[in-house]
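I have a structure here, written as structure tokens, and I will follow up with some questions on it.
One chain of protein is taken out of this complex; the other chains stay put.
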Amino acid sequence: MLKEHPTLRHVFGRAGWYFLTFLVAGTLNFVLPRLGDANPVDVVMSKVSGNIDAKTAREKEEAYLKEFGLVEVDSAGKIVRDAGGKPVKASIVSQFVNYVGMCLSGDFGTSIHQYPKKVGEIIKTAIPWTIALQLPTIVFGWIIGNILGALAAYKRGVFDRLFYPLALLASAVPAFCFGILLVYLFAIRLEWFPAAGGYSEGLTQTLSWEFIRSASYYYLLPFLAIFIPVVGGQAIGMRSMCIYELGTDYVKYAKLLGIKENKILFYMFRNAMLPQLTGLALALGAMVGGSLIAEIVFSYPGLGLTILTAIQGNDYSVITGATLLLTVCVLVANFSVDVLIGFLDPRVAAGIARSE
Amino acid sequence: MSDLKFEAKDLSRTFGHGKRLVTAVDRVSFSIKDREIVSLVGQSGCGKTVLAKMLLRLEAPSSGELLFDGKPIGGVPDPRQHWRKVQAVFQDPFSAFNQFFTIRSQLKGSFTLFETKPSDKEMEERVDQALLAVNIKPKEIEGKYPFELSGGQMQRMLLARIFILRPQVLIADEPTSMVDACSRASILEYLMKLKQELSMTIVFVTHDIGLAYYVSDSIFIMHAGKIVEQGPPDDVTQRPKSEFTKKLLDDIPNVHRTWIDRTTAA
Amino acid sequence: MSEPILEVQDLRLHYLTRFGEKIHAVDGVTFELKKGEILGIAGESGCGKTTLVSGLLGLYIPPLHHTSGDVRIEGKSIIGMGVERNRKEVLGQKIAMIPQGALNSLNPTRKVKDLATDMILAHEEGADRKVVYDRLRERFGRIGLDAEHVLNSYPVALPAGTKQRVVIGISTLMNPKVVIADEPTSALDVSTQKAVIRLLFELLDQGIVSSMLFITHELPLLRHVSSRIAVMYAGEFVEHGTTEQVIFDGRQPYTRALMGSMLSAEPGQKSKKPIAIEGAPPNLAKPIAGCRFAERCPVARLDCPTTKQVLRIVEGREVRCKYAESTPQTVGNMGAGST
Partner (left out) sequence: MFKGLLKSPAFLFGAGLFVLTLLVAFVAPVFMNLDAKTRVGLAYVAPSSAHWLGTDHLGLDMLSRLVAGLRSSLYVGFLAGIVATIVGTLIGVYGGYKGGLLDDILTVLTNLFLVIPQLIVLILLSASLQEGRSRTLIALIIGMTGWTWSARAVRAQASTLRSRDHVSLARINGYSTLGIVVLHILPYLLSYVFMVFILQTAIAILSEATISLLGLGPYDSVSLGTILNDAIKSEALLDGAWWAFFPPMILVTVIAFSLYVVNTAMEGVFNPRLRK
């Protein structure tokens, strides 16, 4: 059946590929925090053990060890102990099995810093903010950047000569630097916009008109901080893609046929856009990473801030939970772009183009 | 030892696997005699270049047998032994040389193949001789890089390399197709000179049946990976047996024969 | 004879290099093309034939510039008419191009019918798409294509021979007065080449196109294609006559060399010896006093490099060689008599 539907086959192929990527990413998420010699529980204990007695400290430590799946647990949920009454350390394999089981049930563990708050809960409040900020920004940035890049390639001359260095500069400015500049200028100096947060403090997160207005007001600066570098980077890529397309045989032929200029521009734009989409899929990870840091500059209540607080509080379970979820988001976004390519590129539809 | 240079039995070469399996050379059998000029004639994609690369030991056969001097080509562990005896000139002389080194140093690089490298002085002398053999004064190319010469000159550099290496067999892959019509004749002249001076066996790979007819003792017509017809040039071109050869000969424009009958075309 | 469709009068074109040098790539070309006629132009890479084509289309995109001379189609000059008018009234409408790389000439992300419709709409604004589609179906069927299938395909799905046909079909949709075929067959195998040339004949015989220029680097091929042949070297026509004259009795030594380089598979060919000509065409940035081929000519005489050569009529054809009358038969060997 799939044979007659190359686009569908492409979609399934990509889905399988991203699932494989997810498995690798998930494994990394498990392995990397365990690479260093720092044991998360030791780190936490060193912070909390100062003003408690030895017994409470040991109970606390054991609770943490269990929470982290670092000790063997019997079927009744009790810690397995050796002859000396010490908890038996879980083998790396059983740790991994435990980890996979928890991930599958959507349980990312318990926060250390905000004990006994569940990690899932913390992330759940942060993730809508990050998606609401980044998704539209990257999509619009991509569209506007591509239009500007195509214009520069087509017009050349003065427009290109002014626009190109600016686009290069915009793509070189890290989102966080741009964010700091915006906060300093428009929030601290001019006081036109708020310097930090996602909405006015007194409000509750409901879908009230007042809340939306406040959130939009807080949205503008972080939006610009991410938007401008994305536009710059995309415009530069699109510009060189379009210059390439303008030199191809099919454009020359279309000119020889007397086809109208704007029609040829449309050909160029469409064909240059396809590799730009592939490029977007590849750059998405870096873009999201950069934007995350920009969120921090604005103390935006998204994942960036969550990760920062977790790092400052050595909150391992939150760090790993947040990064895992972020990876999933990036992979889903990547997959969507790939599916989009499958529908837009007739070469995929004809079953000719690649499916890595 | 027989007087056969190459012998192939059911020789095949495939690329890829599964659904994407492409058979470039499909169970061909042939023999090439010592000091013979054989032409592999076919259109692009017929498998002639892949077959030539197998003769050169640049591609390994997927199945079947390919003997050189009675022994399997892949049997000798060091391929350099094969390349001392079997050498090649390529279609595009510009891409055949490395643009980062002078032509002279690359010609000298051919001595890498020798079992015992001659002294530097002898190498220089032999390069000079080879250059003179293709009618180029050593001074003309002194300090020059490939992109500084014309296509005809570069093709002669490839031939000069053969004069240095003096192999028993030369595989010539479309040596005249990238050269302007005017220079084509001179390239042919040098090839014939090589053949006479070194009493070489030459395997010509070409799409031009006229050229094949002109130079060869034997012609192999290739189509879709198979050798569809082989024999002496007069038999193959004047009394073709295979339908493919007949169509090929019919489709080649020939100034002395009606090619397209315009009265029936309308 | 009927009125000429295309008249080219002493056309001169030059490129302006970054260093302000003028390269005179086409240097005084004159010819006419009548209804139903095919003129072959033969020359090797760098002889100026591709530049000549741009000139004939009226496309002067820097660094290419028009120096002097005129190009007229049905009596009307197409030189100096603004880009937009040139696009609408000339390109594809009066002169159509069949480009060299047909395989890459079709927009890979556009169905054949959409590209063809774009072509028609570019010249007939506001045409009804339904009517246009019927017209496309009719025309594609006429040139031997499975119209319904081909029109609804993307180029990637079509085999090379079909793609070549599609390009020819689209180029000639507006029934152009002149078709310029620029090496349309050089990338094809001989069987497809034959089919393509047959198709070009059909278009001419059916009156879809009025006249044709066939440009190639293979002079012998023109034997079967054109009624007249012009041989081009270093920006000039060096010989211009009927196909019989040029192919079998070329008087410019260069024409002979081009003919001699072709070997055909027939008895008697083995004994002939092709004449080797070395060297490269001259640099066109500098003025050349004498014959442009003198440096490479195997029968050049002492005064050839210094005497200005003009096109003159020798035995019914134009030739640019002072010693055309006595060009020895030994140059090349496609001598007359073997017809």
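Note that the chains are named A, B and C in the order they appear, and that numbering of residues resets to 1 at the start of each chain.
Note that in this section contacts are C-beta pairs under 8 Å (C-beta built on N, C-alpha and C of every residue); 3 or more make two chains touch, one makes a residue touch a chain.
As the structure is a prediction and not an experimental result, all values here were calculated from the model.
Visitor: Please identify which of the visible chains the hidden chain touches across the whole complex.
Guide: It touches the following shown chains in the full complex: A, B.
Visitor: Of the residues listed, A:Pro6, A:Gly141, A:Gly290 or A:Pro346, which one is in contact with the missing chain?
Guide: Result: among the candidates, A:Gly290 touches the missing chain.
Visitor: Among B:Gln91, B:Gln153, B:Ser183 or B:Thr206, which residue is in touch with the absent chain?
Guide: Here the residue in touch with the unshown chain is B:Gln91.
Visitor: Which residue, A:Val97, A:Leu162 or A:Leu282, contacts the hidden chain when the whole complex is considered?
Guide: A:Leu282
Visitor: In the full complex, which residues of chain A touch the absent chain?
Guide: So the residues of chain A touching the missing chain come out as 18, 20-21, 24-25, 28-29, 32-38, 43, 156, 165, 168-169, 171-174, 176-177, 180-181, 183-184, 188-189, 195, 236, 240, 243-244, 247, 281-282, 284-286, 288-290, 292-293, 296-297, 307-308, 311-312, 316, 319-320, 323, 326-327, 330-331, 334, 356.
Visitor: Extract the touching residues of chain B with respect to the undisplayed chain.
Guide: Touching the chain left out of view, chain B contributes residues 56, 58, 80, 83, 87-88, 90-92, 95-101, 109-110, 112-113.
Heads up, the rule we're going with is that only the chains that are shown with their structure count from here on.
Visitor: Just knock out chain A conceptually, keep positions unchanged, and give the connected chain sets.
Guide: Ignoring chain A, everything left is still one piece.
Visitor: Have a look and report which chain pair racks up the highest count of C-beta pairs in contact.
Guide: By number of C-beta pairs in contact, the leading chain pair is B-C.
Visitor: Roughly how many whole angstrom separate the Cα centroids of chain A and chain B?
Guide: Averaging C-alpha atoms per chain gives centres 56 Å apart.
Visitor: Touching chain C in the complex: which residues of chain A?
Guide: Against chain C, the touching part of chain A is residues 248-250, 252-261, 263, 267, 270-271, 274, 345-347, 349-350, 352.
Visitor: Where on chain C is chain A touching in the complex?
Guide: Interface residues on chain C, with respect to chain A: 57, 59, 87-88, 90-93, 96-97, 99, 101, 104-111, 115, 118-119, 121-123, 154, 156-157, 167, 170-171.
Visitor: Can you tell me which positions in chain C touch chain B when the two form their complex?
Guide: Those in contact with chain B are residues 44-45, 189-191, 193-194, 197-198, 201-202, 205-206, 217-221, 223-224, 247-248, 257-258, 260-267, 269-270, 274-280, 296, 334, 338-339.
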